[in-house]
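I have a structure I would like to understand better, so I am pasting it below and will then ask my questions one at a time.
A protein chain is absent from this complex, but the other protein chains hold their places.
Up next, subunit A:
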Amino acid sequence: MATGQDEGASPFNIHPMDQFQIKPLFGGTEIHWYTPTNVTLWLFLTVAVISFLLVFLSRGRAAVPSRGQSMAEMTYGFVRKMVEDVAGKEGLKYFPYIMTLFTFILFANLLGLLPYSFTTTSHIAVTGVLALAVFLTVTAIGFVKHGAGFLKLFWVASAPTLALRLVLAMIELISYFVRPVSHSIRLGGNLMAGHAVIKVFAGFAGALGVGAVVPIFAIVGVYGLELLVACIQAYVFTILTCVYLNDALHPGH
């Protein structure tokens, strides 16, 4: 209570976390599981932009591609090569799933950088579902493909003594179950922090008058950095998914 009042009284009227609020699209305050919210809007804008890039721009099916078709093909080639390089030929079976993840995260991140937009991937609920889906899928693939042999992933056979192997198995097991946590928090945390920083600088700019030049330049810098983070985090999420998939397809060290 006290902190809330202090914030209101401060000359800097900064609410960096307001941008992450979830609001119903069509009025009202109740948020049921089915209520269309700003999350819904931006999720579907993301899907729409990806469809535009990969479906509409590639409609020509030209042997010599147009600019748009080239972009679609490069995105396709980039992800496909990543899957093949990291998870091998068998991994290509799951290419559409990984392509979905990559394009979704990339465009959700990039759309979130538009002013007044809403960043779906800054929410732990969203990234958590993405990471858990990867975790469950990969674990399921591992057990379906190798049965109990998948457990070899945790058994470092090259370790010299049995005691060491047991310790390593514990560590491997823990690190395996921490994967979805780090996977989701890495993405969500990066996005949230970056957007909050931009908002904080924006708040300074609003309060400083002429001196606002400094935070405005800072915003430009941070924005460029955030653009980089948006792409890199999408890449990191995807390549980690490929690594986990590779573990499931080829367990054992």
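Here, a contact is a pair of C-beta atoms (placed from the backbone, for glycine too) under 8 Å apart; a residue touches a chain by one contact, two chains touch by 3 or more; residues count from 1.
As a convention for this text, contacts and distances are computed from a predicted model.
The unshown chain of the complex is recorded in UniProt as "ATP synthase subunit b", chosen from "Na+/H+ antiporter subunit E", "Carrier domain-containing protein", "Extracellular solute-binding protein" or "ATP synthase subunit b". The chain that is not drawn here is touched, among residues A:Leu114, A:Val129 or A:Leu225, by A:Val129. Interface with the hidden chain, as seen from subunit A, comprises residues 1, 3-5, 7-8, 15, 17-18, 20-22, 29, 31-37, 39-40, 43-44, 46-47, 50-51, 54-55, 58, 61-63, 65, 69, 72-73, 76-77, 95-97, 99-100, 103-104, 120, 122-126, 129-130, 133, 188, 192.
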